[in-house]
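Only a single protein chain was left out; the remaining protein chains are all shown in position.
Chain nomenclature is as follows: A and B, assigned in order of appearance, with residue numbering initiated at 1 for each chain independently.
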Amino acid sequence: MEQTVTPSRTVAARPGAALPTAAALLVGVGGLLLVCLILPVPGEGAAPEARAWLAGILALLAVGALGVRGAAQGMSRAAQVAPALLTGLLAVLTAEGLLRAYAVPAGLIPTPTRVLAALWNARTVLLQDTYTTFVLEALLGFLAGTVLGLALALLVVRFRFLERGLLPYAALFSSIPIVALAPVIVKAIGLDWPSKTVVVAVTVLFPVMVGAVRGLQSASPLHLDLMHTYAAAPTRTFLDVRVPTALPFVFGALKVASSLALISAIVAEFFGTNGHGLGFRIQIEVGRFGLDVVWAAIVLASMAGIAFFSLVSAAETRLLPRR
Amino acid sequence: MTHASASPGLPTSPPQNGPPIVSIRDLQKVFPVPGGQTVALQDANLSIQRGEFISLIGPSGCGKTTLLRLMADLEQPTAGELLIAGRTADQARRERQYGYVFQAPALMEWRTVLKNVLLPLDVMNVPGDRLGRAREMLKLVGLEKFERNYPWQLSGGMQQRVSIARALAFDPPLLFMDEPFGALDEITREHLNLELLRLWRETGKTVIFVTHSIPEAVFLSTRVVVMTARPGRIEGIVEIDLPHPRSDDTREDPRFFTHATEIRELLKKGHA
Partner (left out) sequence: MLEPGPAVTATRPPWLAWLAGLGPMLIVALIAAALYWSLMLAANLGPAARTLASGAELDCRTALACASQLRNPVVPAPAQLAQGFARLSTPVTSPLALPYNVGVTAGETVLGLVLATVTGLGLALLLVASRSFERATLPWLVASQTVPVVAIAPMLAVLLGQYGVQGFLPKAIIAAYIAFFPIAIGMSRGLRSADPLHLDLMRTYHASGAQTFGLLRFPVSLPYLFTALKVSVTAALVGSIVAEISTISFSGLGKMLAENSRASDTVALWVIMGYGALLGVTLVALVNALERWVTPWSRR
């Protein structure tokens, strides 16, 4: 714990460590790859002797982990990025190897290669589902909820009456679980995608509103006084002081809302669709034990989530002056 | 841990003979910075006797904090020799020879005032009545009524007094204080100066005090160490020939102005 006082102590990267690190990584990754190639796909060929393979795979994983540890030393760009990528690779290879070694049926846990295959084979359906869930439901609902939330926030900040009358409800509403809200809205609006869009909009609205109000109200009193001495028009004060201070708060809320949007869309689909959407696909395929398609849908949902978050972050870097 | 120096007699300068409690020879500290290095302290030589009140004065960036942190083993010197009570700085720290008061009160906001003062006693597992000891320290700084309050409920000056009580709680023979009253208003500062001198007289501790106020340095110290910047070094040492105990009258003493001028000249010389 005392190390923190002298950070210089940890910086030293041993130059001689590059060779063992590379060797460990080569053995770990290469070995696991080899294991995956040798072992038969579950359900085909004779069941391998799981115990021995388990020991081998774990040993290779340990060697690989040592390599990752070696790669994580130092402050270079590579040392900061490579470990995560290598860990992902090792995890996928280990999963593949273990699933093959234990001949786990695909109806229980599919191997990563099977998931990849499912992703390719069912691509038209899955892309259609992603479009429905991500673009029509999550993105549209997010935009609608954000616009509405910001408008309400402006009203709340403008009229003290609404602040005391409306804001407490917003906090209340944001602790309603989406799963309880979704069936009601889906039943009222119908099975087509707009019902899910509305669910998303409703879940996004309240955090955005609360965040924006907090932001608009956190303008420094000194700055407001300064604008007052300039006899600035209220709109100028609003644009020059309130909006800039509010933006970081708004983006904080938007980031939370972006992952909330996708979750709401998927959960809402559990309560009825017209046959499209990732949530629908996951539920249907789980029922049929088509777990490779389920995983493929999860992979797509994750990619959509990351894309969504990156989109909001990119907008943030464009609009916020970096300190 | 109370040592023999707590004599009732008034300290003169130098207060005592015998081995120095701080001894510094050719001390140097260089910080590596992106694209070069900063010489924070160079060729520092200083010897401090037990019971002295030493002020370090100089412009911002002249290495006052660095010198204090070196003595406290919070930084390692790049060259030179540093002995605290005849031991290395690391050993002195392990033997809990000193209390450190930072420029900010640095109270722990999750502990009440009393618990903040108790902290070092708990960490060091000091035997005996810790609670009583902590209360006694709070009384010493005049805050016994606030022991149940949280730090944010106190003003800046009160918080700094708590942090002084915390540094005194385990009765270390040495007290390092880094601009402890820098952020306070003049009136509070003068009041705390008097209280600090009273504490120093009553406990007989050695105090090393960083400031950039000339009057404060003259008023408090037995000796003032004048430092200058780029690179940080010791420009000269001024013995303060003013009687103890000091009071508001001290500020009217002609010698007070002589010493202040002397220090100002040294500071100017280093600036040229």
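The rule is short, and it goes like this: a residue touches a chain if its C-beta (ideal position, glycine included) is under 8 Å from a C-beta of that chain, and two chains touch if they have at least 3 such contacts.
None of the values given here were measured: they were computed from a predicted structure.
*Asks:* Just to verify: which one of A:Thr146, A:Thr197 or A:Ser258 makes contact with the chain not shown?
*Replies:* Of the candidates A:Thr146, A:Thr197 or A:Ser258, A:Ser258 is in touch with the missing chain.
*Asks:* May I ask which residue of A:Leu26, A:Val135 or A:Val184 touches the chain that does not appear here?
*Replies:* A:Val184
*Asks:* Considering the complete complex, identify which of A:Ala144, A:Leu166, A:Leu226 or A:Val243 is in touch with the unshown chain.
*Replies:* In the full complex, the listed residue that touches the missing chain is A:Leu166.
*Asks:* If the hidden chain were put back, which residues of chain B would touch it?
*Replies:* The list for chain B reads 69, 72-74, 93-94, 96, 98-100, 102, 104, 106, 108-112, 119-120, 122-124, 145-146, 149-150, 152-155, 157-158.
*Asks:* I need the residue numbers on chain A that touch the omitted chain, in ascending order.
*Replies:* Where chain A meets the chain not shown: residues 1-2, 4-5, 10, 68-69, 72-73, 79-80, 83-84, 86-88, 108-109, 161-162, 164-166, 168-169, 172-181, 183-184, 187-188, 256, 258-259, 262-263, 266-267, 270-272, 278-279, 282-283, 286, 289, 291, 294-295, 297-298, 301-302, 305-306, 308-309.
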